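Written out below as structure tokens is the structure these notes cover.
All protein chains but one are shown in place.
Note that the chains take the letters A, B and C in the order they are written out, and that residue 1 is the start of every chain.
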């Protein structure tokens, strides 16, 4: 795959995999309105993923469409960040992840509206509004949970602590990121870090939550080195498609 | 598939699917010895399943081997009883299921040692000893949990209640069962019911546990109508094999 | 309290004129209770109905189908929300209704007590179950109770969209591989009879129907609606090149309708009474989701109370 295709695939995989995780909440959310809201987020992300995967396939030029890329790659070929693939153990983790990721994603989308790749720019422009809503939603719940009951505060703090290590990877630029930034296709994510940190810290502060200490910073998603749970996510996602080789749906 | 092939497949699927469920306990059991014991049971069952699936494939005569039957059938083609496919929510459920199923399976194996199908007879003869151990193991834990602490008693009673409805299906003979019994290949499971009930009731009594009332009696496994969780079990079981069409391992 | 004769008269005149009763209008207690029961059951059906289809979201076989299915399940949540709001106009809170569902005192449609065993069930549910729902619900858009009628207008529009999507799923499968075609036929075989049962017991065993008809809540009898559904489904099945699992199904020139075989009412009552394949599972799932979410709802309430207190203090 060429650089732009790989770059589009990274963006698409982030959205696809988080959408898959959020879809789990369908018929499981704490209240009906939240079921609607989380599914909305999942649908927005899926809507972002599809043209990005299609674009990656088109640039690759080997005839792979969005479904070939979603359903017929193995664990080591997915390029999403680790933070989007972690399973949620409770609602606090779903919200903590959405806060940490959508704050990053929004900044990335804003930067990518100027991408030299028209498709990427177009998806980003559309996504800015969507992701701004995701972030607002996460902020609202962070406040409610952080400044709610003793239990919700403890759970939300634990969720933030658990996810914090995975919030470093998005900002660690590799050579591809730098080349793409240089060519005006992408953005150097390191440049988004300060703004991200300021926003997250302010939100956590308002929610009476502490900002965790930095330390362990796992990475590997961009190289296809995922967490052990990721293979199970893919097994489920791909099971039906793979069981019917060559079928159309 | 002809009758004997289908019959062998039913027996094989019962063993394969329970083995898969028990394998989940690896590195998750309450103590090291129990990790060893549950894996032993799972290994025994897998060892029973393999020749039975192979025999089904051989009788079918379409070139399907044990792996083709295990990995390349869909949800609707598996013929195992529902009780073996249910996920365990705690250790009490694992034990309750093992008690209810292995008591049935032991009686069935004893009957099948005289099967007109040599392979089935041979597998049954070997399995009698293994399944007798499984049942003993389940009995020992039923006593410990039933007559242990207040919590363990409550959990074990709840587990028995939860699984009880699924303990009727094994004894409901369909036409294939009756034909196979008539031809001396199989056994009419209805004839095993009284012995099963006596043993289970006596064990529960010794464990200070109540025998649940009969009522709801779900079935469908023998027709390939499974519980909704079964598709996820298969997705996991088959994921790797299906991802590499035609590969050997 | 004895109703004022003038109020009764006004209510009856509104019904007679086929106009709408609105929340602030006087209405008989039985009318209110009947509506609450029916709207609640309908709302609960939407909520429980999310489970069998939600079961396939993570495994949908293409991204396009996944998006459509997610949106559909989301619509069901939305329908549940409108309907709870409609019920609230009758003076019951959503919390009360939820409680009634979770304790089993109010029902939901029995159709959702069947499992979704394959992807083709997404097609069969859309085509048959939503199809039957539409036949049931279109007359309710003219229901005498305004909020219910208006909710139903919106719901029916979306349901018909869902029905078309279900039909498309089956259409693609029926024209797909041999395995896909078999999957489609199997799903139709399993969902056909339960769909016919969705219209409820035969007219001669449906005790509440007459009063509901008189009140303009119900417009057609169970058997009339069932016939309408069969008449609609048969040609659609033909265009899908799938068969319906009823050897007695044939056009009756004289009646101008399709005749169909006897329904297994024993099965119907078994499922209604709680012994369908998934009754326990559906309720356990809903209770678990509700229980798991309790701390979140408490947090939201506590936060709101704190915010109010801050506003007052400021």
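Definition applied: contacts are C-beta pairs under 8 Å (C-beta built on N, C-alpha and C of every residue); 3 or more make two chains touch, one makes a residue touch a chain.
Predicted, not measured: the structure shown is a model, and the values here were computed from it.
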* To do: Please provide the labels of all shown chains that the missing chain touches.
  => A, B
* **Candidate in contact with the missing chain, chosen from B:1, B:119 or B:143** => B:143
* Full-complex contact with the absent chain, from B:30, B:61, B:184 or B:205 -> B:30
* Structure fact -> Absent-chain interface residues of chain A come out as 74-76, 215-216, 218, 220, 225-228, 231, 235
* Going by the touch rule given at the top, which residues of chain B touch the chain that is not shown? -> 16, 20, 23-24, 26-36, 39-40, 42-43, 46-47, 49-50, 53, 66-67, 70-71, 90-91, 143-145, 147-149, 151-152, 155, 236-237, 239-241, 244, 246-249
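Following the convention adopted for this analysis, only the chains that are shown with their structure count from here on.
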* Structure fact -> Note, CA centroid farthest from chain A's centroid sits on chain B
* Asked: If you average the CA atoms of chain A and of chain C, how many Å lie between those two points?
  -> 35
* Asked: What whole-Å value do you get for the distance between chain A and chain B if each is reduced to the mean of its CA atoms?
  -> 41
* To do: Find every residue in chain A that makes contact with two or more other chains and list them.
  => 236, 239-240
* To do: Check each residue of chain C and list the ones that touch at least two other chains.
  => 59, 179
